[in-house]
Structures are given as C-alpha cells and as structure tokens.
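For reference, the structure I am asking about is given below.
A single protein chain has been removed from this complex, and every other one stays in its place.
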Amino acid sequence: MGMVGGSLEAFIGGVHRRAAIMDGEIELVCGAFSSDPAKSKETGKALYLPENRIYDNYEEMILKEKELPEGERMDFVSIVTPNHVHHAPTKLALENGFHVVCDKPITLNTQEAEEIVAIAEKSGLVFCLTHNYTGYPMVKEAREMIASGAIGEIRKVIVEYPQGWLSAYVEVAGNKQAAWRTDPKRSGAAGGLGDIGTHAENLAEYITGLKITELCADLTIFVKGRLLDDDANILLRFNNGAKGILQNSQIANGEENDLNIRVYGETGGLQWKQMEPNTLIHKTNEGVRIIRTGVGNLSKAAQVHTRIPAGHPEGYFEAFANLYRNFAIHVRAYWEGTTPDPVYDFPTAKDGLRGMKFIDTVIASNNSETKWTAF
Amino acid sequence: MGMVGGSLEAFIGGVHRRAAIMDGEIELVCGAFSSDPAKSKETGKALYLPENRIYDNYEEMILKEKELPEGERMDFVSIVTPNHVHHAPTKLALENGFHVVCDKPITLNTQEAEEIVAIAEKSGLVFCLTHNYTGYPMVKEAREMIASGAIGEIRKVIVEYPQGWLSAYVEVAGNKQAAWRTDPKRSGAAGGLGDIGTHAENLAEYITGLKITELCADLTIFVKGRLLDDDANILLRFNNGAKGILQNSQIANGEENDLNIRVYGETGGLQWKQMEPNTLIHKTNEGVRIIRTGVGNLSKAAQVHTRIPAGHPEGYFEAFANLYRNFAIHVRAYWEGTTPDPVYDFPTAKDGLRGMKFIDTVIASNNSETKWTAF
Amino acid sequence: MGMVGGSLEAFIGGVHRRAAIMDGEIELVCGAFSSDPAKSKETGKALYLPENRIYDNYEEMILKEKELPEGERMDFVSIVTPNHVHHAPTKLALENGFHVVCDKPITLNTQEAEEIVAIAEKSGLVFCLTHNYTGYPMVKEAREMIASGAIGEIRKVIVEYPQGWLSAYVEVAGNKQAAWRTDPKRSGAAGGLGDIGTHAENLAEYITGLKITELCADLTIFVKGRLLDDDANILLRFNNGAKGILQNSQIANGEENDLNIRVYGETGGLQWKQMEPNTLIHKTNEGVRIIRTGVGNLSKAAQVHTRIPAGHPEGYFEAFANLYRNFAIHVRAYWEGTTPDPVYDFPTAKDGLRGMKFIDTVIASNNSETKWTAF
Partner (left out) sequence: MGMVGGSLEAFIGGVHRRAAIMDGEIELVCGAFSSDPAKSKETGKALYLPENRIYDNYEEMILKEKELPEGERMDFVSIVTPNHVHHAPTKLALENGFHVVCDKPITLNTQEAEEIVAIAEKSGLVFCLTHNYTGYPMVKEAREMIASGAIGEIRKVIVEYPQGWLSAYVEVAGNKQAAWRTDPKRSGAAGGLGDIGTHAENLAEYITGLKITELCADLTIFVKGRLLDDDANILLRFNNGAKGILQNSQIANGEENDLNIRVYGETGGLQWKQMEPNTLIHKTNEGVRIIRTGVGNLSKAAQVHTRIPAGHPEGYFEAFANLYRNFAIHVRAYWEGTTPDPVYDFPTAKDGLRGMKFIDTVIASNNSETKWTAF
C-alpha cells in the first residue's frame, strides 16, 4: 500500500494505516504524506519507511512505483487527503493500473465523481470508498435481517449523526480538523452535510436496501462567521413508500459521534448506535431482543466481520479494517481472476457518486421553496 | 370531584381517578361515567359511590350537583370522554360555576377550543388540560435549567413520540382504544398527530420556552383502511431561530410509549425520555451529568413535584397527579382569593387551543406543496 | 384503615397512605399518628379526618374503634412506626380482631416476631408485612419464570442493595431518618442489614423459591461513631446447592436505592433492578430478551399487578399499592369465607420472622471465626 496524505498531524491517515495492517494482509510500503515534501519525509521516517519510498508528491509516487518490479511496487493507493485532493490522485492511480482506497467523499463535486466512476469501471480495478460505518458486524446483521424480511416491509427510517465539536467558532482558533472541513475550497459545497450527513445517507440506504427518492431539507449555519452548514434536518421519502428523517449536526453540544439509525417495518423495528456498535436492538410489539456481536445464530455477513468472541468489544478501527480486509480480498480475486463471496463487500465509486448527488439534492432542496425535491 | 366519562372499560378514566386521589386532597363524589346510563351506574357502584350521586349523563350531573349545598356538592368536573365529548361538558360545567379538569385534546377542533378559552377566561374559573407529561419533575428541571441559561441560547430541538400499537389494523379487530382514536367523528381531523403529536408539541414548547413559528409536515396513513394519520414527520422552526424536528408514530413497531426530547443550546444539551422519567441527561462538550429526581441541588420546581427520596421511582401516575395537585392548589387559591406560587403550574385552555392550531397547521402543511407553513 | 405512626414529617407513612388508597378500595378513617398527641392531631387534621377519629395513641385507637359499629369502624390497622413500636400495636390489633398491615421489619427481634406469628396464626386474621419490592410486576414475572423452569436449575444468585445516604455521620446532623435507623434502641441489633439487607434476603428467596441454608458474613461500621452496621458482604449457600452473594451498603457513596438481583440457572439468567423496575432482562448464551411490563405474553401474576399499558412507567408507589390491594382482596375473602387466587400474594408474618432470623444469623456469622453459619 502506498498512501497519499496522512501526515503525522492528520486524523484519518493514522486510522487508515491501523485499519489496513490490522489483519496482517496489507503492508505500508511507500507514501506521499503531505503536499509539503519535508512533512512527507518526516512522516515516512516516523513510519520506518526506507527513504527511497517516501515521495514528495503523489504524482511522483504513482509514476515511480509503476516502474518498480511487480512484487516490489505497491499494489494499491490509499488516499486520505482533504476532499479537494481526492479526484486527481484517484484518477492518476487508476490510470496507471493501481487499485484505490479513497476516504470519503469521493470527490469535491458530482462532476468529478462521475468521472471517477467512469474511469474505475473502464479500468476494471478495485475501488473502495471508506464509508467505514458499514463495516460493523451489527450493521451487516441489520442489513441481512431486513433483506430476509425479519421486520417486514419498511415504513419508517430515522437516521441521525449528531456531533458537538463545532459548537463554537473553533476553525479560527487553530483547530486544523475544523479549518479544512469548514472551508468551501477544501471541503466542497457542503459542511457537516458532506462530512457526516453522507455517512448517514449511506448507512440508511445500505441497511434498508431502499433508495431515497425525494427529500425536503433545512440546512443551517448556526455559528456566526462559518461558511458551511453545521446542521441539517431533512425529511425523506423512499422508493417503497417508506418515510424518514435524516438529521446531522456538528453543533449538537455534548454529542460525541453518535451516528445511529432506527428502522421500523410492518412487524418489527431495528435500532443501532455507532457508539455501542456491538449491540443491535430488535423490537417488536411482542418484546425486545438484544442482538450482540458474537452471540447466537448470526448471519454469515456478521460472522466474517468479527474477529473475537462475544464480550470483547471491537470498535471503530476494526470496522474500518473490515473494509480494507474486504478490499484486499477483492484485489486478490482480481489477480486470481475469481469472484469473491458477496459478504465481503465495501462501498464503491457508485456509492461515492450517490453521496455527491445527495449533497447536491439537499442543497437544492434547502434553496427551494417547494416542499419536495427529487433525488 | 365529579367525573364525566371513565367507565370501567376505559383507559384514561382510571388514570385520572388514581391521579386525583393520590395526595389525599381530592375525593371522587359523583360521576356520569358513560353515555349508557347502565354502564354509568355499574361504574359508580364499583367505585363505591352512593346511588344518588351516579348520574345518567353529564347534563344531569352538573345541574343536579349545582343544587346541592356547598360543601356537599362537587367542587369541580373531570372530563375523560373521547375527544368529541370534551367541548359540551366543559362549557356546561364552566357556565354553571364548576372548575374543570379536561383530558387532552381540549376539543374536537379549533373553533370549539377558542370558545372554551373565552368562556374559561370570562368565568375566572380554574381550567386544567392534562398534558400530563409536563408533570414530571425532570421536565420541570429541564425547563428551569433552560430558563436559567444552563445550555445557552437554544439551537436545535428534537422531540419524538413513537408508539407501535397501531402497526396493524387493530381498530377493526375489537380494540376499543384504537377504534375511537382512528375515527374522525370521535377523534377529530387528526389521528396520531392529535393523540400523541400534540403532547410532543406541548412538551417542546414547555421545556424550551420557545414557540414554533413555521413547520413542514409529512403525514402518512401506513395501515390500509385506516382513516387518520398514523405517522408524522415534521420540520420545525422556532421564534428564536432554532430549528427542530417533531416526529410521532403509532406504527413504530416495538415502541411502547417513548416520548422523548433532546434540546441543544450554544453551551450544552439536555435529553429526557418519558420511559425513564427520573433521569435528565445534561451533556456538554466537556462531559455528561446525569441529573436524577431527588439527587443534589434541584430547582424548587423539581422538588415540589417529587414525593419520595431518590431511587424510589415515581412514574406516570405521579406525574399525572402533579397536575391534579397543582389544580387543587389553584382551586383553593380561588376560594381564598390568593395567588399560588408559579411553580405549581399546569396546562391551561390556551395550551389546549395552541394544540388544536398545531393540528390545523400540520394538516395544512401536509396538504401544501410549499415548504413552510406559518404557525 | 386506621394508621399507627406516620406523622407529617415521617417518610414511610405517606407512602403507605398513597399505596393504600391508590386503587380506590381502601380509605383512611382514623389514626394515632405519633406518640406526641399534638402531632397526631395536627397530622389527622391535615389528612381531613374528623377530630373524633384522631387518637392520642394506638391503644386508644384500637380500643375505641372496636366499640364503633361495624361498617363505621376501621377494618384494619396500618403500622408505620419505627421498628421498636411494631410488636405492641400489632399484638393489640390482632387480639382485638383487626387485620394488620405492618411495615418491615416485623419486630425488634426474633422473639417478638415468633410471638406475632403465633398470634396471627391463632387469630386467623390477615397480616401483611410490607416487603414492598416483591410487589413489582417484573419481580412476579421473574418468580413465575423460575418456577416454570425458564432458566433451569439455579446455580448462582447475586442480590445487592447499595445506598449512599449514610456515607457521612448524618445521624448527628439532624437527619431524623438516619437517627432512628442507627439507634439500636429503635432499630434493633442491625443497622443497614435490618433496614435494607432483609429486603435483599426476602427478594432473593421470593424470586428463586429457594432457601438460604448457610452464610458467611462480614459486617462493617465505616462511619466513626455510628453504632450499627452500615455495610454487609455475605456469601450465601442455598438448599439446592446454589451459591450466592448478598451485599448491602448505606455508605456506597453515589448510590440511590439500587436494590438489584441476578439469578443464573443452567440454561439462562435473569436480572432485575428496582430503579428500572419495569424491565426484566432474560439472558441466555444464545441471546438476550428484554421483558417489559405490559409487553407480550406475561404471566397472570405480572398482569394482575399492572395498571396501565406498556411504556407508562409504574413505580414504587404502585408496587407498594399492590401489597395493599392484595391485602384488601384477602380481607374481603376473610369476610366472604372464600380463598383468593394465589397470584394475589403478599409477605406474611412468617416472612417477617425469617427476616429476623436472617439478622440473627448474619450477626452470629459476623462474630464467628468459622466460615459457615447455618440459617
């Protein structure tokens, strides 16, 4: 694996590195860790990379690695830069024959995303977008249960992603994570909506197997001076007639990272919370069952994404690592010309494109005086 | 207390009777418990009332009791009939000098509600509408905290009232509670919205001290054949610029009676759930405090609505009884010509009228293609 | 009902009054509310009793009430005094033909308790000891489940009753509740063990249907100057070979009133907590079920001790009222010469005697250097 972005001070780079190596299938062999060559050098050294595999920029990395002999050169690129530097390295990597893992969102806008989808499809290479929350075993279990009819036809979906860390104007107080996320040039047209709202959208469609077809959005910038939305309340309508709500916020003071979803069907309901990820609550009017990672008869999809017995909590890194592990299975299958078992899934470029369109649609709805905007 | 409605098979009548007598201040002395005189008789006997105080209908009760000597005759009327029989007995009672406790909603429609507000105001008598959920001590505490600025200016309010008991078409299967609630003649223009959605609206405005000024609603009838809404998703905007969501459902399969609210301000958030009513969660970006009935320095408002030390759970009946107790304090003050401490509050006819207008506004919004409808 | 004790400043008197009247079957008609006649008068007036039914002491009450005509005189006595004033009024009431409800513990010591058991049996009158925690519907459900083999033969029982309110030396700081509970003259040979430990013992035997046969105790007085135990750790052995732990504390700083029990059998476990009384957790190695008051197929025993639909929390007063309601059913059956359905149960004098012997055994064990003391 060669990494683009992820210098020592970044947040998500370290997550990707830990996730990638967790199962012993992937090794970091090179990187262009920063647009600043000195920082890239410093990071690469701290990661024990040989100097000749620490590059000044991603173009150099991709082109030089390509010339290395097979077996020695990197097998894929992991892109963990801010949003505005997703498209170009992804494109260059795919065009030079490298598989790609890319942090979400896939690109800065829909047009770029459509281009990546086209290139990825044409290349036949493996592309994974890290909507990491779909990697949790209990998310897999929920999806399998719904697909098998465990709660009947779905009627109502409530998905939420509240955080509180942007309650104050911290982007001007030296918080680097806040600074790029609230900067339209680096983050795109959306703030919290793009940062976390798309995770909620992706999770809702992933778990239910439904598609959002219409929505009605109310975006807000609560913190004075901020340039992008820090709160979103959205009514949803799904392709089967189900209704729903999606709300995300980064000014929900006191909330950590509380992505959660409730799905109600004709005969039962399911509830999952990212902060207690090993618990899935199955409610019916006759009673409540607590489904737990590793306990009882779970689906194969849940089982193959679990590493240790029940009661030994697996968390964020492990769910993230499930994406990398599945990606590795697909890369190996690519080499071997085989087709992996569908349980080893991960979000693709098309999911990324759908996320970009979701952002567009929500912004259009927010700017409209008509109630419903088609998605 | 004389009761209108509340025969043995009804649900809410027994709740009112237990709530009324809990603190030893109120006694049931007469009743017209059903539109069927035989049922009224049967109920009155089961409640150990003397035969001459069991009436065939509320008109008879109000007019005959009025002729009894002071000290013997009932002091007030408690109205616990289905919605379409709220207006007439309330009006008759007020016009004949009796204070009134009335189950919510105040009437069948806004016009009736306006009339009751006018009569109540003109009479000077005490009128209490049993939006009972505002009677919980931790709801009082939340209201006091917000009023005192404990979480700063409010930005976001999420109030929910999911139930699952109408997931199937039970109104045709002999469920009497379901039958009248889903019948427009007895319930009014709204189904779940009027039954439980107005509780959510009332709670949100009560706790925050804010007013909803605009809303955007999506009502649904999920169960085929049903005549009134069984699900509502509503975007809210408040008079201080806060945004919000109100959702209620009676098809949220597996949910019992999960009224809950989250309020986020500039400096903190509050969370309360009716099913764990003695816990109020106060979150900030620096940490979380669990506030509990009876523990630590609580507001006077919380304290005077608590009967026993911490850890001895008080519940639904006790919160309901707080309304009756406060009503009794106001009736006594009426007699004595004094003004009670404002902590002994309860919902009034104006709150009832606001609930009716809320129903009207939501239905108008639901029928509109424009995003926002003023409230 | 005539009450002995329970002046305005007392805690448990108000609980008994609210519990007694809750279901409309019992009315307070007279009382001797304090050993101080002035206080008794003041309390009786505040409770709207006629002056001639407010007595200076319990002897006067019992003897004068006895002379009143049937139908007018009280039907039973409720004794809510400190422990040292349980035996005498109970005895006098039973000997004069009055049924008795008595707060726990039954008496100050085992000898007195044996006498009460003998008198109660001889009289044939109804005697109820208010081990109120057995009145919760989910406690009934747990007992029924275990009796029906739902978790198999029981192997392990852990019962706990931690409180924190006596963490400091509050009995010398004007806390009246603390003062009598830590005074051997008024409380007996045990402090927290008698006050709350016996509730734990009673609950464990009630739910499991087992008997403790041996125990090994470590009692402590943590607060300097205190005269009675404020903490107890006890190993238990049961008559079927099960093992267990009972711990109670009044110096568990931060705990409110957290009586709780876990029972593990060959095929499953049950967990119940008094502070969330409407939830019973049923765990097995295959999964977890949340059993809730009012939801699904519950035992008749659970159903008849529930007043309202699921999700409307019933609490401490309601559980307490279940004892009074069942007591009233037995009194009525006494009059009618019938036998009530066994689901309408309540703790008896024999349970009270067992509690006194438990105290004796724990104290003996605490003073012994031998590991096991027979019970």
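A few points about this structure:
Here the chain labels run A, B and C in written order, and each chain numbers its own residues starting at 1.
Keep this in mind: a residue touches a chain if its C-beta (ideal position, glycine included) is under 8 Å from a C-beta of that chain, and two chains touch if they have at least 3 such contacts.
A quick note: this is a predicted structure, and the numbers were derived from the prediction, not measured.
The chain not shown here makes contact, within the complete complex, with A, B, C.
Across the entire complex, the residue among C:107, C:182 or C:247 in touch with the chain not shown is C:247.
Within the whole complex, the absent chain has one touching residue among C:288, C:310, C:331 or C:363, and that is C:288.
Note that of C:29, C:68 or C:158, the residue touching the chain absent from this view is C:158. Summary of contacts with the chain left out: across A:14, A:152 or A:340, the touching residue is A:14.
As for the chain not pictured, it touches subunit B at residues 285-292, 295-297.
The set of subunit A residues touching the chain not shown comprises 11, 14-15, 17-18, 21-24, 28, 47-48, 163, 165, 255-258, 274-277, 292, 294-295, 307-318. In the full complex, subunit C touches the omitted chain through residues 151-152, 155-156, 158, 162, 164-165, 167, 216, 218, 220, 222, 231, 233, 235, 237, 243-245, 247, 249, 251-255, 262, 264-269, 282-285, 288, 368-372.
Simple rule for what comes next: only the chains that are shown with their structure count from here on.
Centrality by C-alpha centroid: the chain sitting nearest the overall protein C-alpha mean is B.
Two copies of one chain, subunit A and subunit C, touch each other, and the residues they use overlap strongly: the shared fraction of interface numbers exceeds half.
Between subunit A and subunit B the centroid-to-centroid distance comes to 43 Å (mean Cα coordinates, whole Å). Subunit C has its Cα centroid 55 Å from the Cα centroid of subunit A. Within subunit C, the positions touching two or more other chains are listed as 292, 295.
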